[in-house]
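Removed: one protein chain of the complex. Kept in place: all other protein chains.
Let's look at chain A:
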Amino acid sequence: MTQAQSRLGLYLLMAPLMLWLLLLIIIPHIGMFLVSISVKTGVRQYVTGFGNYMVFFTEPLYWNTFARTAFMSIAATFLTLLIGFPVAYYIAKLTRGRTKTTLFLMCLIPFWVSELVRTFGWMILLRETGIFSSFLQYIGVHSGPVEFLYNDAAIMIGLVYTSMLFMVVPLVTTLDSLDDSLIEAGYDLGGNGISILREIIIPHAMPGIVSGCIVVFMLSLGNYLTPILLGGKDSLWFTGLIYSQFITRFNWELGSAFGFLLLGLSSTIVWVGLKLSRQSLTDTVGR
């Protein structure tokens, strides 16, 4: 095969990826950016400027929602890690063969139904006339119906539940690759459970922890359905704000600016997270 032919082959193989990147990522973002820097001055009259971004900083509701979304997403990520790590450790290290496969599948099963149905499932449990409320009334803890929905805790439960798999999978993969004899050597040299977790298991699992955290954080930050359904009208989630700018208020310019701010926010937080954990993107998500 000649040089030119092999190069043609390479281009052809790359074409679908390149087209996908260009058509679905790059062009829409350029378009969005152009929309976001057009400030409306009158009917069909626009000037270029950063006015839309200024609106965000001058209106407290906007940046409060923004900060709240970021904070809640970080909290959800940590909570998912806290719950997911023991689960992943149990699956990877303490079970073998069929049990392992079964447990792994059980983590996957909730994802066979759509996110909407899953979230409605939580609503059935948590609403005023739901199972928890009825149970509390039945055993006599509470006299009237209790509303568990439409608060931050409900949003948190939904976010953690939706993200769990994306934390457990990378953790199981990295923990699986940890040689059992390293843990045994740790005990043999006088280590206890805590020091082995801190000095051996967590450093080994760090790429998986970071990769799981990045995915869960991105999913939480960009989640629309769960915060709106479980948090109700007052959920104040930034994606909800973007939605209302585009759909309810037809203010595409401000919506686009919000979109870019969200992109900037997620990139910044992921970058800070990588720096703090001394990991690189290629070591974690790129594996």
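Keep this in mind: a contact is a pair of C-beta atoms (placed from the backbone, for glycine too) under 8 Å apart; a residue touches a chain by one contact, two chains touch by 3 or more; residues count from 1.
Basically, contacts and distances are computed from a predicted model.
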| item | value |
| --- | --- |
| UniProt protein name of the chain not shown, from "Polyamine-transporting ATPase", "FAS1-like dehydratase domain-containing protein", "Cytochrome P450" or "succinate dehydrogenase" | "Polyamine-transporting ATPase" |
| Per the touch definition above, residue among A:58, A:143, A:181 or A:248 touching the missing chain | A:181 |
| Among A:192, A:248 or A:282, residue touching the chain not depicted | A:192 |
| Among A:87, A:123, A:200 or A:265, residue touching the chain not depicted | A:200 |
| Absent chain, residues of chain A that touch it | 179, 181-182, 184-192, 195, 199-200, 203-204 |
